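Of the protein chains in this complex, one is absent; all others appear in place.
Here the chain labels run A and B in written order, and each chain numbers its own residues starting at 1.
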Amino acid sequence: MAAAPISITLDQIFLLLRDWLVGFLPAGVRPAAGAVLGVIAIVCVFPGLFALTTVFERKGLGRMQNRLGPNRVGPFGFFQPIADGIKALTKEDVIPFRADAAVHFLAPLVLVVAVFMGFAVLPMGRNMVLVDMDAGLLFFFAMGASTELSVFMAGWSSRNKYSILGAMRAVGQMISYEVPLLLSSVSVVMITGSLSLTKIVAAQNQYTGIFPHWYVFTPWGFAAFLMFAIAATAETNRTPFDLPEGESELVAGYFTEYSGFKFALFFLGEYLGMFSISGLGATLFLGGWSAPLSFLSVVPSWIWFFAKVMAAIFVFIWMRGTLPRLRQDQLMNFAWKFVLPFTLLNLVVTALWRFMGEGWARWVVCTAILAGAYVLMGRIEMRRKHFGPRSYRYAE
Amino acid sequence: MSFVFYLIAALTLAGGLAAVLLRNTVHCALALTVAFAGLALLFLGLDAQFAGFAQILIYIGAVAILVVFAILLTRSSETAQEGVFSKSWFAGLVIAAGVFAVLGWAVLAGARALPLVAAAPTVTVQDIGNALVGRYVLPLEIVALLLTAATIGAVIVALHEKERTR
Partner (left out) sequence: MVVASPLAAYLLVAALLFAIGLAGALTRRNAILVLIGIELMLNAANLNFIAFWRYGPHPEALTGMMFAIFSIAVAAAEAAVGLGLVIQIYRHTRTTDLDQMNRMKG
């Protein structure tokens, strides 16, 4: 038996490691033990990534705002998350006197559990998926929808006007942007013909010459990717859609009344939501774990997945450093009058793409329709001032 | 029947009971979501993956949220002074008990004729999709029409009566 090439060994290293560890156990419990190991890996890796991201975000934002960011704890401030974690764990856990104690306690748990469940169906590398479900995409969205309830629970149980306002804003926003999020993913499902995320990646893992068949490189895929990115930003409550927790308006929104470890759980849940939605975006449009150029396939597949996720996180941070916050009515108008109609149109264009067959004609037609609609809708809406520039009625 | 089934069934029924019995309306809505989640798990136990996930997505993600929004908008979260049960609660309870007696009797009387085991059906999501746009395409279109009508209807019904002056 010849030894496998080093690149394949590296590619499958986590699976080999798992099989080696499971090999010490009796044969009967091996599948269950393998699944448990997978869960442990997810539960360890993503919070670690969360800790790393917080320090990168604070340092990156600092650079964008012409300051240094955290630089006291450890070399270049890289041990800041450890200090923050110790602080969060040792702080007193305050529960407001009037709060609904049971619901107040359950809300962060529901959030973190629901967010973690979403990772189960994401393929993080070749053969690296915890549960390869037939309806994986539907499962992911079902779990994403469950987080909305935890937001409401947190806001309502705190008995605080800022909390309830933040929760109402968050739920309204998440519901409004969930529709375009789902519909933009549907166009990928239409082309692939499957809800299974592993099949969606497999369909994109082909190359013409050295260039990959990622969906973002098609007219409909590009449009769907843009809409997905907008909806995902809103779904994770990031700037410019961070009204639910806009600290200058609502203190911290729905988790104003949380302190100590529970606050840390909300923080964790928010960042995990960013990771999982970026992972989904990478899987649907950016080829998941497949390499960007064919000769780069020697690099292990999981590196590509995590590189794409971290690139998306960087864009999130960049946008936070660049864009101002929207107003509530601008947010809703943008969702229902621009993003939603455009995704619906994109579904029609996707169907057109599917049935026009191979050839250059479909590239021209689909691009023309989408670009025309984009320009036209933008012009009309801007003229009607539905999401035009801000006008300050009292400041003029 | 397995232990897991009894656990999930107990969870579902407890959620349902709490949803109709609790005094605080928001607690009722949250208990309702427990019942919905239990039902989704029961669907998964019946090898109906697609229906189970659709149940979570639509009932927990949309219907439960609608319910809590309606509760907040109508100020129902403050518990009513004069009691939460209707004056005719006894009659309602008797009717419900009677319905359960009839249903339970029918199931138990027919239990001998029911199959003991059935092979797990191998239905993929693709089969469901093909059936939806094949054999069931007319119901699908009608549901699409119904949902559009319901969206417009709900917006019109919930709109303010008076024209807002700008």
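The working rule: contacts are C-beta pairs under 8 Å (C-beta built on N, C-alpha and C of every residue); 3 or more make two chains touch, one makes a residue touch a chain.
In this text, all values refer to a predicted model and were calculated from it rather than measured experimentally.
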Requested in this report: Write out, one label after another, the shown chains that touch the chain missing from the document.
Outcome: B
Report summary line: Listed in rising order, the chain B residues that touch the chain left out are 1, 5, 9, 12-13, 16-17, 19-20, 25, 28-29, 32, 35-36, 39, 42-43, 46-48, 50-51, 54-55, 58-59, 62-63, 66-67, 69-71, 73-76, 80, 83-89, 91-93, 95-97, 99-100, 103-104, 107-108, 110-111, 114-118, 121, 123, 127-128, 131-132, 136, 139, 143, 146-147, 149-151, 153-155, 157-158, 160-161
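Operating definition for what follows: only the chains that are shown with their structure count from here on.
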Report task. Please work out the Cα centroid separation of chain A and chain B, and write it as a whole number of Å. Result -> 29
Requested in this report: Name, in rising order, each residue of chain A that touches chain B in their complex.
Outcome: 103, 133-135, 138-139, 141-146, 148-149, 152-153, 156, 164, 168, 171, 175, 178, 193-196
Query raised in the report: Across the complex, what residues on chain B touch chain A?
Result: 26-27, 30, 33, 49-50, 53-54, 56-57, 60-62, 64-65, 68-69, 72, 77, 124-126
